[in-house]
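Shown here: the complex without one of its protein chains, the others still in place.
In order of appearance the chains are A and B, and numbering begins at 1 in each one.
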Amino acid sequence: MASIIDIKDECALHVRDFEFTYKGAPAPSLKKVTMPIAKHSITALIGPSGCGKTTLLRSFNRMHDLYPGNTYNGEIEFEGRNILGAKEDLIHLRTKIGMIFQKPTAFPMSIFDNVAYGMRLQGIKNKTELRDRVEKALQDAAIWKEVSDRLKNDANGLSGGQQQRLCIARAIAVEPEVLLFDEPTSALDPISTQGIEKLVIELKEKVSIIIVTHNMQQAARVSDYTGFMYLGELIELGHTEELFVTPKEKLTQEYITGKFG
Amino acid sequence: MIDKIFSNLTRFSALLILVIVAWIFVELYNQSLEAINAFGFDFITKDEWAPNVDKFGAYAAIFGSVASTFLAMLFAIPIAIGVAIFLSEIAHDKIKGFFGVSVELLAAIPSVIYGMWGLFYFVPIIRDLFGGMGIGLLSAGIVLSIMILPFMAAVTRDAMNTTPDILKESAYALGGTQWDVIKDVIIPYARAGIIGSIILALGRAIGETMAVTFVMGNVHHTPSAITDPTTSIPVTLANEFAEADSSLYFSSLFELALLLLAMSFVVIAIAKFYFLRKERRGV
Partner (left out) sequence: MTAVQKRVLINKIVLGLSTLSAIIAIAFLFWILGVLVMKGVGALNWDIFIFEGSPPGYAESGLKHALVGQLILVSLATFIGVPFGILAGTYLSEYGKNSKLAHAIRDISDIMMSAPSIVIGAFVYAIVVMPMGHFSAWAGAIALAIIMIPIILRTTDDMLQLVPGTLREAAFALGAPKYKVIMDVVYRGAKAGILTGVLLGIARVGGETAPLLFTSFNDNFFTTDLNEAMPSLTVTMFNYAISPYEDWQQLGWAAAFILSMFILGLNIVGRLILFAGKRK
């Protein structure tokens, strides 16, 4: 049976009995997952490919709704309501729960416009406000120094690591409560990876973070809590240092010692 | 030995295509010389086309070609982009499949049939709505737009589909609506491909003969109203080539063919090499 620790602090999100089935798939990809996500901390999701960690991550901002035919039930509680409800305002939800992807996804526009994009969607037109918040977001994403003199340049001219930090700036510019990271460093070199990891740790002051990673060391380095998933189930959720040193489940131990994966 | 013969045979065949294209230009130019010498630039600026007195000014035909193509683009571009958006961002898989088959169907229909349909079924509507004969620039533009619509929609959709899902998802993840994602991400990302597709469709429209020959008229007169019958380069060629009776008349028709070829060659080359280079090479 799964071993899920009780989180004493306030929770940012709470998943309860969540089941998810992709369109046309014979079996659910997530089976009765129950998982609390602590506020202002970093929760890492690890597990072998196909275990459902990315599927779970993409459920938090209802990304799956972009592709019709997927079915899900259960509950994901956020700000006191179940966000899986049919009446959920997805636009509002996605401004509250931001996402960073496996690869940098700079839009085909200038650096400034990239960061201002989410704010403009919310209707912020005031130039001073936009400029201030773009600068603040870029500073928070630790890329301001590198781009402050070329905000008008095409964002695709930046390096991969810079683009990923730009995407983080773009996501935090709209001041979300939660940030979802889907293997954010898988396309980056070690030095850029280090930069992103440092940034993720700094960001938890402001937001709650969930990070999917295929890299156990990364989970150990950055996260406060780690969840181990296997075949669509959450096998274990615990404090990161405890989970990696004294796992409660046999499967977890086998995975972190490299017996499979 | 056989190896040598075979490789030379393939090389000869490949070079033949270059030879044919060069030959087409040279031959059309040579055949046009008499008209070029006789009329010079008047050929493209005057619209007096009078075979009985051997006077040929092709302004009306050139104007008709440009105007009918322009009208066709005016109607086809918004609808084609609408259809492309529908197919890439709204429609479910079954509808996409259905439309894919429909596009194949429409592409299989010879253009002469669009012309017949236009003459018997569409022209009467234009006649009832606007008076006059129904045959004319407007009918030609609309029939032409229907003819190029499936091609334009299909290539525009293909261009839009080159946008990576992850880029679209990033915009949705910031709270964008479908239209936000389309206008801010998909269209800027696929801009070159979309413009290229549209220009390619334009290149085809200029040279399309049969769809418009039925519904344009064949009057060498620059139209004063959009519903007036007029002519275009392909329409003039289709109607008059087999009937020309003087060498200057022939030469003038050849000059028209040369102008048409040059126009479509330039347009298609711009589409292919300026906008569609990446896709075409497949790298």
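Assume a contact is a pair of C-beta atoms (placed from the backbone, for glycine too) under 8 Å apart; a residue touches a chain by one contact, two chains touch by 3 or more.
Everything numeric in this text was worked out from a predicted model, so none of it was measured.
Peer 1: With touch as defined up top, name the shown chains that contact the chain not shown.
Peer 2: Result: the unshown chain touches A, B.
Peer 1: Given that one chain is not shown, which residue among B:Leu9, B:Ala50, B:Leu129 or B:Ala225 touches it?
Peer 2: Residue touching the chain left out of view: B:Leu9.
Peer 1: Among B:Gln31, B:Ser68, B:Ser170 or B:Thr231, which residue is in touch with the absent chain?
Peer 2: Once the missing chain is taken into account, the touching residue is B:Gln31.
Peer 1: Which residue, B:Ser111, B:Ser139, B:Ser170 or B:Thr231, contacts the hidden chain when the whole complex is considered?
Peer 2: With B:Ser111, B:Ser139, B:Ser170 or B:Thr231 as choices, the missing chain is touched by B:Ser111.
Peer 1: Hey, which chain B residues sit against the chain that's not shown?
Peer 2: Interface with the chain not displayed, on the chain B side: 2-3, 6-7, 9-18, 20-21, 23-24, 27-28, 31, 78-83, 85-87, 89-91, 99, 102, 104-117, 119-121, 146, 149-150, 153, 175, 177-180, 182, 200, 203-204, 206-210, 213-214, 234, 237-238, 241-242, 253-254, 257, 260-261, 264-265, 268-269, 272-273, 280.
Peer 1: Can you name the residues of chain A that touch the chain not displayed here?
Peer 2: Here the touching residues of chain A are 91-92, 121-124.
What we mean here is this: only the chains that are shown with their structure count from here on.
Peer 1: If you look only at chain A, which of its residues touch chain B in the complex?
Peer 2: Its residues touching chain B are 61, 63, 66, 68, 91-92, 94-95, 98-99, 101-103, 105, 107-109, 117-118, 121-122, 167, 170-171, 174.
Peer 1: Where on chain B is chain A touching in the complex?
Peer 2: Interface residues on chain B, with respect to chain A: 92, 164, 166-177, 180, 184-185, 188-189, 191.
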